[in-house]
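Step one of this worksheet: look at the structure below.
As you look at this complex, bear in mind that one protein chain is not there, while each of the others sits in place.
Going by the order they are written in, the chains are A and B; count residues from 1 in each one.
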Amino acid sequence: MPDPLLEVRDLRTYFFTRYGVGKAVDGVSFVVNEAETLGLVGESGCGKTVTAMSIVRTIPRPAAKIIGGEVLFEGSDLLKLSDSEMRDVRGKQIGVILQDPMLSLDPLFTIGNQVAEPLQWHMQMSGSGLDRRVVDLLREVKIAAPEIRVGEYPHQASGGMRQRMVGAMAIACTPKLLIADEPTTALDVTIQAQYLDLLTELKTTHRLAMILITHDLGVVARVCDRVAVMYGGRIVETAPVKEIYAAPAHPYTQALIGSVPKMDQRTDELYAIEGQPPDVRNLPPGCTFSPRCPFAMDICRQEFPPEVAVASGHTVKCWLHQDGKHGS
Amino acid sequence: MAVQTSAEPLAGLRTPRPGPGAWFAKAAREISHIPIIPGTLLTLVIIAAIFADFLAPHTPSAFDLEQTFRPPAWEADGAWDHPLGTDNLGRDVYSRILHGSRLALFVGFVVVFIAGSVGTTLAITAGYMGGPVEAIIMRVTDAFFSLPFLTVALVLAAVLGPSLPNLIIILALGGWTRYARVIRGEVLRLKEIDFVAAAKLAGTPTPMILFKHIFPNVTNTMVVLATLELGGTIIAAASLGFLGVGVPQEIPTWGGMLSEGRPYIASAWWIATFPGLAITFTVLGTNLLGDWLRWRLDPQFRQL
Partner (left out) sequence: MREYIIGRVMQGFATIVVVSMIVFLLTRISGDPTDLMMSPQATEEERQIFRRLQGFDQPLWQQYVTFVTNAMRGDLGKSIRWGEPVVSLVWQRFPNTLQLALTAFLIALLVGLPVGALSALRPNGFFDSFGKIFALLGQSIPSFWLGIMLILLLSVHFGLLPTSGRGGGLFTPNGWKYMIMPALCLSTFSMAAITRLTRSGMLDVLDSEYIKMVRLKGASETMLVWKHAMKNAMIPVLTVASLQLVGLLNGSVVIESVFGWPGIGSLAVQAIFGRDYTVVQFVALMTSVMFITTNLVVDILYAYIDPRIRYGRTD
C-alpha cells in the first residue's frame, strides 16, 4: 500500500479569546490517499473548516494557534515549513475552493487576471503562453466561450460559473490535493449536481486527491470515497462511503443519516438530533457527544473513548464498540 | 491511543478559572470600556459652563487698565489672582475662558439639536418617500453642502447682524446637511429590510411605519453623528468668532479671545494660547465620546 498523500496526526488548533480557550480542533487524525476523495462531515462549528485552514496554515493569528500535531504532506510536515516555503505549497501543491464564489473573487480584477495569478506566481508563466493556459483552464471547468470570459469581471458571471472559475484557479498549477470547503452550499440546487460532477471529473483526469468538507450527506454519497465524521473538534468515525451508509457505528453518524428523510420511507415526524452542538470553550468531560447521545453510559461521561476498528478500514471512537464488534 | 479528557490542564496555556481573580479581570475589562478621558474632559467643561459665575475670580468683562498684559501665575511677573494672566484690557483670561465655555456648549448643543432635527426629518422623508420628493430634497441638500460654509456664514452674519440667535441659525444652516446625507443612507438601507415590507403588507399607515420602525433604528446613527458634529460646531463657532462675526463683542467667546490675542502673540502669548487649548480639550472630549458611542452602539459605523 503506497504512502498516503496527506497524513494528519493529532492536530490541535485552539482559539484564544477573552472568554476562554476554544478547542476548535482537538486531536484530529486522518489520512488522504492519492486520487482519493475524503469527505469531512459534521454540523456547523464542529471544526471542519478550521481543520482545513490549519492544513494550509491560514488560520487567523494571533487569535488562533496550531498548538500540536503533524501534517505530513508527501512526507514532510507542513507545520514545520517556513512562511515562504508554505506559500509555495499553497496554490501550487494544494488548491483550495471556498464556499461563496461571489465573495472569493476580487470584484476589481478580471477573471483572466485572477486565474492567471497562481500561474504567474508559482510557474512564472507570462505572455501568450499564460493567456492560452488560462483559456484552457476555463474550458476545462466547462465554462462556455472562455476567450470572452477572461476579460469579464466576476459580477458579470452567474454563481455556478463563478464557482467554476474558482475551481480553475485551484487546479491551475495541477496540485496533488484539492480542499473544497462547502463548494456547493452557496449554489442553486439545480447547479450543485453539475458542479459535483465537474469535481469528480477533475479528480479522475488529474488523479487529484480531495478533501470535501460538507454538512450535506447527499454530496458525500455522490462524490466521496471515504468519509470522516467530525464532532466537537474531533473525528468520531471514519469509514468507506458505502460502509458508513450501510453500517454507521457512531450514534452521531447514525443520527445524521437518520435525520435525512428517505424517499421510500413514510414518516410522520422528521427526526432531528436533540440538543445543541457543543460550545468549544466549554467542552463536557468524557465523550463530547454524550449529552445528546441516546445510548450514553456512565463511562461515556467520564472518559473520551479510544479509537477502535469495527471493520476493515472502518474505525470509530465510541464506548459502545469497545470490543471491536458492531453494537447498537 | 491515549485516552483524552477535555478537563485535563494543558501545559503552557492559561485557562481562566472561576474565582476572585477572574472577577477582578472582568471588572477591569468592563471599566476600560467606560469613557474615562472624554468623561473627565467634558465634565470639567460642563462644570465650568454651569458654575462659571462661582468659579471665576473676576467678572469677564471687568477691565482694569492698570493690570494689562499680566502673564500667567507661574511666570516671573504673574500672580495667582490672575492665574492665566490678563489681556490687553486687563481682563482676567481664566475668568473669560470659564465664561466662554457657556457660549461654546450652549451654541454647540442648540445647533446640533436644530440641525440634527431638521436634517433627520428631511432625511427620513426623502429616504422613505423616494421619487421626486427625494430628488428635490437631495438637490437642496447637495446645494447647501457644496456652499463654502465660512464665506456664506460671513455674509449672513453681515446681513443679519451680530446676535446669538443669528449665530445659531447660521451654524445650523451650515450643519444640517451632514445629518441629511448620512441618515438618508441609513433609511435607504432600512427600507430594504424585510420588517418594513412586512409592516407595509400588514397595512400599517406610513407615519406609523416611520415612527415605530424607521426612526428607532436611525437613532443610533443620529446620536453618534450628533456627538461628533458637536465638536465641529464648536470649532465652526470659534472660527466665526475669530473672524470677528457672530455675537456682539461684549460676550466672551473663545474664538473672539483668539483674535484679540493674536496681534500680541509675540509679547503676550497667553492671551491666544489658553482659549485655543480650551477649544482643543473640549472638542477632544466630544470626539472621544463620539468614538466610544460609535463603538458601543454599533461597531459597523465606519462611514462616520
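By our rule, a residue touches a chain if its C-beta (ideal position, glycine included) is under 8 Å from a C-beta of that chain, and two chains touch if they have at least 3 such contacts.
What you are looking at is a predicted structure, and each value in this text was computed from that prediction instead of being measured.
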{"item": "Which displayed chains the unshown chain touches", "value": "A, B"}
{"item": "Option from B:Gly39, B:Gly78 or B:Gly276 whose C-beta touches the chain left out", "value": "B:Gly276"}
{"item": "Per the touch definition above, residue among B:Ala49, B:Val111 or B:Leu154 touching the missing chain", "value": "B:Leu154"}
{"item": "Contact partner of the left-out chain, one of A:Gly22, A:Gly42, A:Gly69 or A:Pro118", "value": "A:Pro118"}
{"item": "Omitted-chain contact residue, chosen from A:Phe16, A:Tyr153 or A:Tyr245", "value": "A:Tyr153"}
{"item": "Interface with the unshown chain - residue positions in subunit B", "value": "139-140, 142-144, 146-152, 154-156, 158-160, 231, 235, 238-239, 242-243, 258, 261-262, 265-266, 269, 272-273, 275-276, 279-280, 283-284, 287-288, 291, 302-303"}
{"item": "Residues belonging to subunit A that touch the chain removed from view", "value": "56, 58, 84, 87-92, 96, 98, 100, 103-109, 117-118, 121-122, 153, 155-159, 166, 169"}
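What we mean here is this: only the chains that are shown with their structure count from here on.
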{"item": "Length of the line joining the C-alpha centres of subunit A and subunit B, rounded to whole Å", "value": "51"}
